[in-house]
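Here it is, the structure, as structure tokens.
Excluded from the complex is one protein chain; the other protein chains are retained at their positions.
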Amino acid sequence: MVNEKLQQLEQPLKEQSLDVQGFESPRSLMETVDEDLVPLLDLAHRPVISARQFSREQLVQISRLASKFETEPQRITRPLTGKILISAFYEPSTRTRLSFESAWHRLGGDIMSITDPASTGIAKGESLYDIGEMLNHYGDMVVLRDNDEKAVYEMLESLRIPIVNGGNGVDEHPTQAMADIYAILKAHPELAIANNIAEDKKIRIGIIGVPGRMRTIRSLLLFLSLFSDGIKEVLIITDAPDIFSDGQQQELEQNGLNLRVSDTLDNELPELDIVYINAIAWVSDTYEEHGTNYRLDSTSPLKPGAIILHPLARGDELDRSLDNTPFNWYFAQARGAVFIRMALLSAILKSYS
Amino acid sequence: MVNEKLQQLEQPLKEQSLDVQGFESPRSLMETVDEDLVPLLDLAHRPVISARQFSREQLVQISRLASKFETEPQRITRPLTGKILISAFYEPSTRTRLSFESAWHRLGGDIMSITDPASTGIAKGESLYDIGEMLNHYGDMVVLRDNDEKAVYEMLESLRIPIVNGGNGVDEHPTQAMADIYAILKAHPELAIANNIAEDKKIRIGIIGVPGRMRTIRSLLLFLSLFSDGIKEVLIITDAPDIFSDGQQQELEQNGLNLRVSDTLDNELPELDIVYINAIAWVSDTYEEHGTNYRLDSTSPLKPGAIILHPLARGDELDRSLDNTPFNWYFAQARGAVFIRMALLSAILKSYS
Partner (left out) sequence: MVNEKLQQLEQPLKEQSLDVQGFESPRSLMETVDEDLVPLLDLAHRPVISARQFSREQLVQISRLASKFETEPQRITRPLTGKILISAFYEPSTRTRLSFESAWHRLGGDIMSITDPASTGIAKGESLYDIGEMLNHYGDMVVLRDNDEKAVYEMLESLRIPIVNGGNGVDEHPTQAMADIYAILKAHPELAIANNIAEDKKIRIGIIGVPGRMRTIRSLLLFLSLFSDGIKEVLIITDAPDIFSDGQQQELEQNGLNLRVSDTLDNELPELDIVYINAIAWVSDTYEEHGTNYRLDSTSPLKPGAIILHPLARGDELDRSLDNTPFNWYFAQARGAVFIRMALLSAILKSYS
């Protein structure tokens, strides 16, 4: 075994594979959309809690800015030098936390992390109101993840510095959904500028998951509803009962989204341009698994040119046999998560790199 | 509920309220006291363990420096660039840790945090002496919180870089007391320069808590004794027995402090210029609550012009109904905690911003 391992070490690091994963695609978005920072001015010094706060123009321009960062990383300066992010993750997370922290560091800022609820005043019963008041003076921005969906609103009562919702219980996860939208716009830049997309050019999006139980999907659907004119249909694939929370379906349909529900996967796959899959829902301090009957692998009857998205971490629902296929955009989506957060943070702090 | 929450998000962030909380007062301290860095030179490259190490002139000048940072934050440079703080909190704390880390970052330095005793050599039974020897080479300063009051002295045996006591058991918490003094000097800058304060101008300070059990109060009383000539009386309000530790009362009285003890609050309140309240005492790895019969709220018979201080986190003893009154200086005190630590760290490292 020693020799075999040593051989592995003698290989150079894996070259980045061919662009089967959309790593090159930010360029096309940058070329399709003109930069316009005006819609972003309204985000200056604002909290980001809900997908409902964003307009289509804002999402497009944040994505445009992200694509600039991704395409020309060497031009990123350090506009946040001297600024402090308070990264408060009261619920376990590495992916989201590291992606925020990476974004902040790449813009030059410093970070103070709180990863353990037991290490905080919360252990002494301190209110989120008081914690928020403290954070006003100790940092320049807060990212909060908490399994209590009301926590971010409570902290907002006293905060005078911006806060970004990094996932609040089963409610929302707007920046994850922003990473999803960024990946979608890279694959379909025409959505970004569309007004009158011909019916046969509209795309069909399948979402394997439970909108009323998964915060990433809740936020994503709200964002997708802003692009309704380019989306023929959003298909929810699930075998769960009661898949929407109160009023959720109505709100989305009022926003113009064409929703359909199906409990089968493979017969729908050949018609889907985008397949979003997730099996984990964080509920309180644990998680539920949903849709474990649905599974994508390299034998799935995917439409040529379709892309697969997954917020990760993945389980058995998304097989590694897909990793080296052109359907794999989930790694590009994870990569884009840093750049889209850089763009959002820049907009909030009006510090365009 | 969705609509109501969304409405909250459409509000701009709360404007900072009028200066009912002393946020503007550092300016008056800066104007009352002349800058003189000479008393601070003795602090260069020294450990900070006990309030006993400080002279009145040092406290005044550290506060003066803090008021300069607080008044003119835009003039703060990054003199600690390339310096590393080792932030070792073996006892849970966020408020103190973040305030140190924020101070260090705002001066431009980098930080390595140790927040979990289980993650350290201590788990292997490593001595604090050996840990101190290691830290000499890995950083430029240590902040230590430990529920064992002897720990900081043990580490000091091998340390050749400065260490700051961030709270050692029931013993001391000198930098918290420094933040208290800073708030007091902002409210009463005449204390900073007083020599012959007329009897009727002297102030009366009430402390709700147990001096022998609460490290913040132990350190604060030592500092207050340096300003005895401007203080008519320090009144300890408590219903606990044995409130002083061995020799504590004698030491303070020898230093000139006029101490009195009372077990009632409301009949004393109308005569107090400063009311300091705290209910939590950290003892070993848990905490005791004291004085839960004493409670301040907006109906308390406070003297007009009086200020309330609290080291926070607070419990029921300090009601939120006071937050928007001019008595609330506890938020200003928390805010000042960052600036006073910036001043102290600057003095220790002789890196005046």
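Which chain is which? They are A and B, in the order written, and residues in each are numbered from 1.
Definition applied: a contact is a pair of C-beta atoms (placed from the backbone, for glycine too) under 8 Å apart; a residue touches a chain by one contact, two chains touch by 3 or more.
Here the structure is a predicted model, which is why all the values come from computation and not from measurement.
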item: Which of B:24, B:110, B:271 or B:319 contacts the chain that the document leaves out; value: B:110
item: Residue among A:247, A:270, A:301 or A:315 that touches the chain left out of view; value: A:315
item: Of B:143, B:159 or B:192, the one touching the omitted chain in the full complex; value: B:159
item: For subunit B, the residues touching the chain missing from this view; value: 45-47, 49-50, 52-53, 82, 84, 86, 110, 112-116, 118-121, 123-126, 129-131, 133-139, 153, 156, 158-162, 247, 251
item: Residue numbers in subunit A that touch the chain omitted from display; value: 2, 5-6, 8-9, 12-16, 78, 89, 92-95, 97-99, 101-102, 105-106, 108, 111, 113, 115-116, 280, 287, 312-315, 320, 331, 334-335, 337-338
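To be clear about the criterion, only the chains that are shown with their structure count from here on.
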item: Where subunit A and subunit B are represented by their mean Cα positions, the distance between them in whole Å; value: 41
